[in-house]
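The structure under discussion appears below in the form of structure tokens.
Note that one protein chain of the assembly has been removed; the remaining protein chains are unaltered in position.
Take a look at subunit A:
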């Protein structure tokens, strides 16, 4: 999915004022997603059993939230259909005019999930080292040896500080007895 940001104008007063350029599909999908989530919540609300002996049962507040979210989602959908589009946030370290690399975000997410899956068996140090390595990779670092050493070192120091210094209980995994 190549997602080129709309020509970002930092001085533009409002996204909606400049954004009448036809319907943006991603924006529409997000708006429909919000609406759909509201409807799912509404469905879930009706599966909550009525409370007994309660003046206000456990259903009332979820009902308010899900109806509210659905209504707001519909409003957002209407706006999206009228051509509103969201301006991507400008953060520290981001360049609003750079091409978007979703694959870099994918590497971060993939590395995180891989580390999470392996964390119980291989242990905390190796699990978080995988996460560290993948973020460094996604951010364009290519000094492989350095990345490997720093990943393991950061993971190990974090583990030692939090387990020995602060008494947290993190899984040692395969390194049990060594660290």
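The definition used in the following text is that a contact is a pair of C-beta atoms (placed from the backbone, for glycine too) under 8 Å apart; a residue touches a chain by one contact, two chains touch by 3 or more; residues count from 1.
Methods note: contacts and distances are computed from a predicted model.
S.K.: Can you tell which of "Lactose/L-arabinose transport system permease protein", "52.8 kDa protein in TAR-I ttuC' 3'region", "Indolepyruvate oxidoreductase subunit IorA" or "L-lactate dehydrogenase complex protein LldE" UniProt lists for the chain that's not drawn?
M.R.: "52.8 kDa protein in TAR-I ttuC' 3'region"
S.K.: Can you list, in ascending order, the subunit A residues touching the missing chain?
M.R.: 5, 14-16, 26-27, 30, 34, 37-38, 41, 44, 48-49, 51-52, 54-58, 60-62, 65-66, 68-69, 72-73, 75-76, 79, 86-89, 91-96, 98-102, 104-105, 107-109, 112-113, 115-117, 119-120, 124, 127-128, 131-133, 135-141, 147, 150-151, 154-155, 158, 162, 166-171
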